[in-house]
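The complex is shown incomplete by one protein chain, all other protein chains being positioned as in the whole.
The chains carry the letters A, B and C, assigned in the order they are written, with residues numbered from 1 in each.
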């Protein structure tokens, strides 16, 4: 999402300027708190005046987010936030618009709007809080829940195979795809900055712990013991390195098949070509094919990629829309209501 | 989709047994006729009794398909056929169910149901007639129309970037993904056979010419002059070869980047490893990563892949559902209504 | 045709029989160009200064196979020197281009009516396709019952265009202009406007221009010289209020009304729509007017279109979306949000035959109750309905005006007949339209901004939109606290808010002009209509009144809130008849609202009501029979 930055106007805003007067009502310990805090920290950096920032959400625990932001906000209906945000942005292209959604809101009932906003590449930042559960309705499995999950609605285990939000986004042609996690604040903040900086739809999947209905869903990715081996942080132009100090590993592509190989700190052997064979797999966030393969990495055999998987320049919907408006207005002149109403053919009836 | 074949019952059925008594009402010259004919030809081969075959469609020119099939059929509402077919299959897992949809029906209003049926891997065959236009509503651009398309609803050209149905299907985790075209009858028929043979959701994109509102959309792929260079037909275990006799070409992967190289008939140099570097790109329909890269091939620089892009074994939804039903019934015994109604705690009030 | 006074017919008027009005229908294969023929004839008629009303009927198929019954396309027009309010019940003249057209439409032709057929099309194949065993033209009964003229239209057309180097197909396609020339002569309508139109249309295809021109002239000359028509007619110009006129369809007028509202309000207008018959043409029209600040958005479905309109309204633009019945069903949840958020969105429902997919190409007025009640819980909004194609303009404008003034969603109920039908339309001066008031928020909120503080008079909340500094606030679909707009679960607050939302809509009744009663404003029988049945009811009432019987009529353009003077008016009549193309939806509302024992008249045939059947229903009631 491009930033309509007017630094002067927002000079000196701080985190607390972005906190509304409403008491935050998530469960104590919910991962949503960390995300809220990260967003409230990052916003003052952007230099965008508060009145130009809008948070649009659907329904779910995650979707209560706008109430806590001292910006404009709209807590809409289940799954429709991308469509509403598109309309808002078309009404006023100057705005910086965030969409906050959940794995149910964004991928279950709202999957189609998500897909279409991504293909249109509307200049929005979409934050999908993925806790792999329906929180607000008290714990049914979601489209990102693992197969076999026992929940209130699946006492004998769920049957559906889960969706991977990142794969869905790539399949829809997203121009910016990233993944981050509630428990890694610096990573979360940096990912938010990158998302806001992107022009077009920025899709950010945020792994979020629902400590009431799906506690520990991402524990391997956050537990001190395991997290370094379980996560690979993506850095553009750098090899995919992960693992604890002393046990550092890197990824290599054999053909299209990823392999884990030992990694000696500082080594970049053969790291020139993005994903080039022989050498290590080097991250290139502008390469859609590499992003597709990153999205295929599945735990536990492979580490989970975190960070910006893809950042492509692509025509943005709102700008193109306004450009067309300008072009037509230039060619045809500003609308002449009288002429429009008369149409091509008229006749006159005189007083008789 | 698995075939609940009972060859005896359907012995001797022929194409015309599958034609209903309703006059076909597509525009003269419409590509839908060829698809209808192909389906009516393939069905008798399957040995499935007519009464076990059901066609479910949404709304659109394409969706009138069921009326012309002498099987069970249901022309439902716009975009919802996958959901309705899922319910039908759950009601009676014995049935062979086809879903017929269009690029508008399946990817615009019905995109979410399509995505979810694919992830669930419900045993259905989905035929998506992609004519890159809304036919029935008389010619508005569709989600698969090329950017800049001038239509009734976009007099100054469309702004949205198109979706690629195959990429969407792969993004949703489809287990079977194929592409074929109305004008290549043998290919169409063979693809249908493969789709029906697959267990799980078979997704078949069929390029279909709408000669009224989008005539020639696929002309390069069907014109005698150009088609051989424009299409690569996929054959499992064979290199990706295309081009006219005498000008045969093959594809090779350089890292993840496809290249076109000359091909000498019969050559299979280095063709062992699926997509292996050095040698030619050899099709492996069981390799999801290769399928992802196939879906990235874009004309005119690259030929359009036709055939089965992906055919994976994956847990099928209906079978798993019925298996759970059996398992629970086995463990708990068949439902005992009296016990159920009594619940865990009762008390008795006697005549006083 | 440019501005000019109506010159009357161009042919000699010598022995022409004067007519007050006539009903003509052109019918043929979808490939025969009947819509164009009818439309051009309507142009000629309008140019001649007649009043008119048109009724096109399309097959459901895009291009139905030639010669089939279901592939017949037709265009009906009534025109006259008097006010013409309906396309007419029965035909004075029928042009049938093939056997199928004859079979489908003959039943509507008045005995003794003029019947023109293309004899060349009555070959074995076409007869078989239409299900004729024998050629009906050879049945003497046909010529006895009607003034039959079986003309070799195809052959004569081919002869007329011979030598222009046209292929057979192109030559054949000119035969509709032959017929147009012929009918124009019969009714003494000027063909100049058509020639002008051809010149514009085929500016770059001189051969086609010439061919069609020749066919037109040939038909005209054929009628004049062959003298096979026993009589020729003339229809004097109608006495219409002075002004500059154009012919306009309901969908066109609706789009222009929206554009005008946007210009007058000084706001961009987002038109979000997912194509659906018969509303798609509004999208097509809106998409052309980008230089008026119209932002067209073809959404992925109706829910997204609704969402985009809500988002636009939240953002300070006018949010409009257009659809038909099934699409309105999908917008229900979104409309509820707009009611709760109190945002000004306008939803246009061009009603069609239902339920479900129903009869997509046919008209009906059975979405009234859906518009009023088709949402969860108490979610009142404004509902309006235009009465004629031209009126779609002012009611679309009115819908935007009221939505913005009361900060409330509005639904506009058009229908398939209004959408595609057309009439002469006096071009309005936009400046004469009532101004559009926008609920400006306080310049800067002293302290915390209260998004649900209300205007005392209208109860509207302020339209504070993103971008306005100091007014940052959050709204949503949860119940909100009076004034502060914060989420509130307080029971009494909920009851209050439910009442306020209702009261706000009720207050919009202050905007409704006094009802205009046709006839006495008290008496035996009042006929109440809404929407596109206006013309048929009006004419029926006129006719019954002309027979000296006391009956009055009133037409509702405001369905929610209802006009404040409606209740008293109903009370002044002994009986009330409500003719509708549904099973009695307005009737239900009137009974519930006013305890009025209204009787219904319902024909749900996918067609406009006929004047004659309404007349009968009126007479029956006056004679003391129960309602049908």
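Criterion: contacts are C-beta pairs under 8 Å (C-beta built on N, C-alpha and C of every residue); 3 or more make two chains touch, one makes a residue touch a chain.
Values in this document were obtained by computation on a predicted structure and should not be read as measured data.
Although it is left out of the displayed model, the omitted chain contacts the following shown chains in the full complex: A, B, C. When the full complex is taken into account, the listed residue touching the unshown chain is B:70, out of B:70, B:189 or B:211. Among the residues C:241, C:491 or C:624, only C:491 touches the chain that is left out of the figure.
Across the entire complex, the residue among C:172, C:364 or C:391 in touch with the chain not shown is C:364. Listed by residue number, the positions of subunit C touching the unshown chain are 60, 70, 324-326, 328-330, 332-333, 336-337, 339-341, 351, 353-362, 364, 366-367, 369-370, 372-379, 476-479, 489, 491-492, 494-495, 498-499, 501-502, 582-583, 588-589, 591-593, 595, 597, 603-607. Residue-level contact of subunit A with the missing chain is found at 23, 25-28, 59, 61, 75, 77-79, 108-109, 111, 134-138, 140-141, 143, 152-156, 158, 212.
Touching the omitted chain from subunit B are residues 9, 20-22, 49-54, 56, 59, 66-67, 69-77, 80, 82-92, 94-95, 112-113, 115-116, 321, 324-325, 328-329, 332-335, 337-338, 340-343, 345-352.
Following the convention adopted for this analysis, only the chains that are shown with their structure count from here on.
For the pair subunit B and subunit C, the distance between C-alpha centroids works out to 40 Å. Subunit B has its Cα centroid 29 Å from the Cα centroid of subunit A.
Multi-chain contact residues of subunit A (touching two or more other chains) are listed as 112, 115-116, 321, 324, 328. Looking at subunit C, one finds that residues 290, 300-301 touch two or more other chains.
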